[in-house]
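Reading through the structure tokens given below for one structure.
One protein chain omitted, others in place.
Note that the chains take the letters A, B and C in the order they are written out, and that residue 1 is the start of every chain.
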Amino acid sequence: MDEQLKSELGRQGVVATSLQELYNWGRKCSVWPLNFGLACCAIEMIAATMARYDLARFGAEVFRPSPRQADLMIVAGTVTKKMAPQVVRLYNQMAEPKYVISMGACAISGGPFKQGYNVLKGIDRYIPVDVYIPGCPPRPEALIDAFLLLQKMIDEQRLTGPNRPRHLNADLPSEFIVPEFGAHDLVPPQNPEVWKVPLVNISIAGKNESGRD
Amino acid sequence: MNLEEIKSEIEANVPGCSLEIIPNGSPSGQHSLLVDPDHAFAVAGFLRDAANLRLDYCSNVTGVDWPAKEVSTKVKTKKVVDGVEQEVDEVLKTQSGGYLEAVYHLFSVEQRQGPVVLRMRTEDRADRVHLPSLTPVWRSADYQEREIFDLFGIIFDGHPDLRRLLMWEGFEDHPMRRDYVDPDDYEYEPTAHDEVLKRAKEHLSAEGGL
Amino acid sequence: MTNHLYLPVIVLLIGGAGFAIGPIVLAWIWAKKFSPQKSGPSKNAIYECGLESTGDAWIKFKTGYYIYAIIFLVFDVEAVFLLPFAVAFGGFTAAESIDMLVFLLLLVGGLVWACQKNVLSWT
Partner (left out) sequence: MSVLTEAPVDLTPSQSDDRTDSQLLEVSMGPQHPSTHGVFRMDVALDGERVVKLKPVFGYLHRNHEKIAETESYLGCMPYTDRLDYICSITNNWAYALAVEKLAGIQVPERAEYLRVITGELTRLQNHAGLVGFLMQDMGASGTPLMYAFREREKILDLFEALTGARMMCNYMRFGGCRVDAPAGWLQQAQKVIDAFPRFLDEFERLLVSNEILMARTQGVGVVSREQAVNAGISGPMARASGVNYDLRKVDKYGIYDRFSFRVPLGENGDVYDRYMLRVLEMRESVEILKQAMRDVPSGPIMDPNTKTRGFRPKAGEAYGRIEGPKGELGFYLISDGSSNPYRFRVRPPSLINLTLLEDMCLGQNVADIVIILGSVDIVLGEVDR
């Protein structure tokens, strides 16, 4: 079933798809986000669903309040340390397949409130994130662009084979540890399974100040 | 009604309270009234119910942390130096601070009066940090005093429900104090520089180097 | 199979059941083959706005709710009985309409008792 034959058939009104394309097409065009706004980015998320930017064109305007019926969690706003256990528990309670869009600089890395004592420096310390949207707050068009990116990612998922997505793979975990409230900070401060710190070449001897080799 | 009249009026009506006017250096001219904690509750009740004051609207309650610090001020003193009378400026070391402070901004809705600033100070910053709560007088101080207790550690006696307002229950220290040490949550940055580089080094050396 | 009297009804029944059961069975087979079951302690926990839910939901409610529900049920069922009565309203003899009247008055009597005991009023 090469492309040329498929497009030939397509012109004559015969749609030839594989089961996987049909499955992915069905799922990517009805991603239901969880009704979960944290801060300023939530207002831009609401503005994206309103008449002018209209997220409904991409099948995502149904904001489900309960995690059981949602398959996308948009972390829109600053995740504080007091809110982190709730975010991770909500993520655990969502049904597979589930995706995470980390919207705004605060959800990616703490954003302007990075030095805050009560601010978690990015939600990808506890849960795997699929799409990052920089910006503070990112414009509604940026959120729609993230949806398109997410839809492209869902489209490329394979049904079988070694690199099939997490929800089709039995031994990949679908739950992550929920941090506890410690005396001074969250315990554990990050989830080592998810948060792999790339090698930071800071020479302890402090020869080159800028931290590069 | 400037501050002196208010001060004299309070001293007339609330026996035995010691008031002190703290001048304010900025051109805003909002001088404040320091009240001693024992009579603060009586003064607050009087300020709210006095006929000509009627300060019935407590708009803002703020906690301020003044750690103890050396203040060296240059003082011009006359000194006899080898028999000659001379102007010599001497460095005077005075201790200032070393207490926690609660500042109340009071307004009158009926008489449209400007801010009357009331200050209360604790004895020290370690264990004697008790202050009388003014929530029974002005209900608006309820959450703000809980926030000061949470972030500064001033314990308000007589507060109906003194719990932490913003941090979680098990949190132990008071983060808004000047000597609060941040938890060491490692900030990964590809090109770490100055402040973040220092923290990254402390973190990495604490973790046994790289 | 001459055109059996009830043939269309049976076909319709099977078609309807097929439409209902079909996707469920398909989804079940799909889940069995492709997407594995990944339930865990945190996923099966009770969802309460992101918090760990404390307290129990099986508690004793005010009796008013129960009585309200029962009265609603009675009049709901009565409405079902009224349907054929309304459809065949034209050709009724005196006896049949008296029977229907007795049925109606019995239930209206029940409603009057409930209102008089002000069960339905809610503080």
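Couple of notes before you dig in:
Keep this in mind: a residue touches a chain if its C-beta (ideal position, glycine included) is under 8 Å from a C-beta of that chain, and two chains touch if they have at least 3 such contacts.
Because the structure is a prediction, the values reported are computed rather than measured.
Within the full complex, the chain left out of the display contacts the shown chains A, B, C.
Contact with the undisplayed chain is limited, among A:R27, A:K82, A:R164 or A:H184, to A:K82. Across the entire complex, the residue among C:L51, C:V77 or C:L105 in touch with the chain not shown is C:L51.
On the side of chain C, the interface with the absent chain consists of residues 48-51, 53-55, 57, 59-65, 67, 117-119, 123, using the contact rule stated above. Take chain B: the residues that touch the chain left off the picture are 24-28, 30, 32, 56-60, 62, 64, 103, 105, 109, 112, 115, 117, 138-144, 151, 164-168, 175-176.
Residues 34-40, 42-44, 46-47, 50-52, 65, 77-78, 80, 82-83, 86, 90, 112-113, 115-119, 136-137, 139 of chain A touch the missing chain (whole complex, contact as defined above).
The criterion applied here is as follows: only the chains that are shown with their structure count from here on.
In terms of Cα centroid distance from the overall Cα mean, chain A ranks first. For the pairs A-B and A-C, the count of C-beta pairs in contact is higher at A-B.
Here the CA centre of chain B is 64 Å from the CA centre of chain C.
Centre-to-centre separation between chain A and chain B, using Cα means, comes to 44 Å.
Centres computed as Cα averages put chain A at a distance of 40 Å from chain C. Multi-chain contact residues of chain C (touching two or more other chains) are absent.
Contact residues on chain A toward chain B in their complex (touch as defined above): 81-82, 110, 114-115, 117-118, 120-121, 181-185, 189-190, 197-200, 202, 204, 206, 209-212.
If you check the complex, the residues on chain C that touch chain A are 34-36, 38, 40-43, 45, 47, 49-52. Interface residues of chain B facing chain A in the complex, by the touch rule stated above, are 166-173, 175, 180, 182-193, 197, 200-201, 204-205, 209-210.
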